[in-house]
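Left out: one protein chain. Kept in place: all the others.
Up next, chain A:
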Amino acid sequence: MLALEYESACLPDLLPLYYRRLFPFSQYYRWLNYGGLQKNYFKNREFSFTLKDDIYVRYQSFTTQNELEKEMQKMNPYKIDIGAIYSHRPNQHNTVKSGTFQALEKELVFDIDMTDYDDVRSCCSAADICTKCWTLMTIAIRILDRALRDDFGFQHLLWVYSGRRGVHCWVCDEAARKLSVAARSAVAEYLSLVKGGEETVKKVVLTDPIHPFIKESLVVVDQYFSQYALKDQDILGPKESVDKVLALVPEDVRKTLQQDFQNEKKPEARWKLLVDQASRKQGTAKKGQYFEKEIMLQYCYPRLDVNVSKGVNHLLKSPFSVHPKTGRISVPIDLKELDRFDPFAVPTISIICEELDRPVAEEDIKPEDVKDNEQDAAERRKIRDYKRTSLAKYVRYFDQFLDGMAQSWKGELLKKSDLQKEF
């Protein structure tokens, strides 16, 4: 692969190519149409586009896949956001009486952003990420994916790399799409353990008994903690970091540990001392003393932007949208490959457009193409196009995800067609 440097100045040249030949429109439509089970489900969906110079256009909506394609190819949005399914067509929202235009349904979404971990990562800050802190996203996905499946019973979870410094989750089950605002906020709060802003030092407080959900989450954190926190982030190495950790333990323990740490420099051993102190406390104190667990969670537990999950009408960056700053495509993440997922290996728009320009291998041209009418050929060419780029494996995974969802529609569709036959 060519190491092609992405520059945002190239975006106006690359976007038309991307939307004409690479964007997986048919899968995209297949997703948002949800098997056509509910009338107007696609038509009443809000899209919003960010155009050149940060011009923001809300309440776009499209009646067919074709219309969506045409419009995107015309506008060439720098960024695409997906909103809710409304009571009316969003592009006509001005024509209906105010108050009647309402957001009805949307996928339950989660947004995890690396900037929210700034107080607990020493490698980078703000929008920067590296392979070290990316582990935080891996942990976040593991914990939330388990909880959403096992605890809440959802099945169709699409995890997407945001293109820069975070991940999104789209819970696509019908039950999830129909959740009320109150239910969404309850789910988000159930999943939130790290609480408090700049004015709070200790952001995780556990009480007796430790809920099964927290126990399960700790199991996940445990798998990563030693490598990630103790080695990569070295939270018990430099004095400054040690002080931050010790600020989270009870005062008497802090004094003991400060002394113990004088003679013990190895982070692993220091952590063991801390854990020993915790278990000693737990043996004596009546009330639960879980400071070692609290530290693990404060440093590793997923930090959700609760407001994104709460609102039905909240917009979230669409999968396969380009990130204008990095040029990387928002691609679905295959959880089977999660531990090997490398955000820096996600293709940029420059790379895939470049790959497109390479000569086509002989075996790709098949004789039947010639026979087909023009439109079919164009469609087929587009499919072939993305298959020649490094976008292919992400689209393939997206296909698998959609197949999984289609299984659940099958029953519904059969029921519907049976009903129709009766008449």
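As a working rule, a contact is a pair of C-beta atoms (placed from the backbone, for glycine too) under 8 Å apart; a residue touches a chain by one contact, two chains touch by 3 or more; residues count from 1.
Everything that follows uses one rule, which is that contacts and distances are computed from a predicted model.
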item: Missing subunit (named according to UniProt) among the choices "DNA primase large subunit", "Ribonuclease", "RAB2A, member RAS oncogene family" or "Mitochondrial distribution and morphology protein 35"; value: "DNA primase large subunit"
item: Selected from A:5, A:128, A:150 or A:252 as touching the chain missing from the view; value: A:150
item: Residue of A:215, A:280 or A:387 in touch with the missing chain, whole complex considered; value: A:215
item: Sole residue of A:67, A:119 or A:403 that reaches the chain not shown, by the stated touch rule; value: A:119
item: Interface residues of chain A (partner: the chain not displayed); value: 53-54, 98, 115-119, 150-154, 175, 179-180, 182-183, 185-187, 189-190, 194-202, 207-215, 303, 305-307
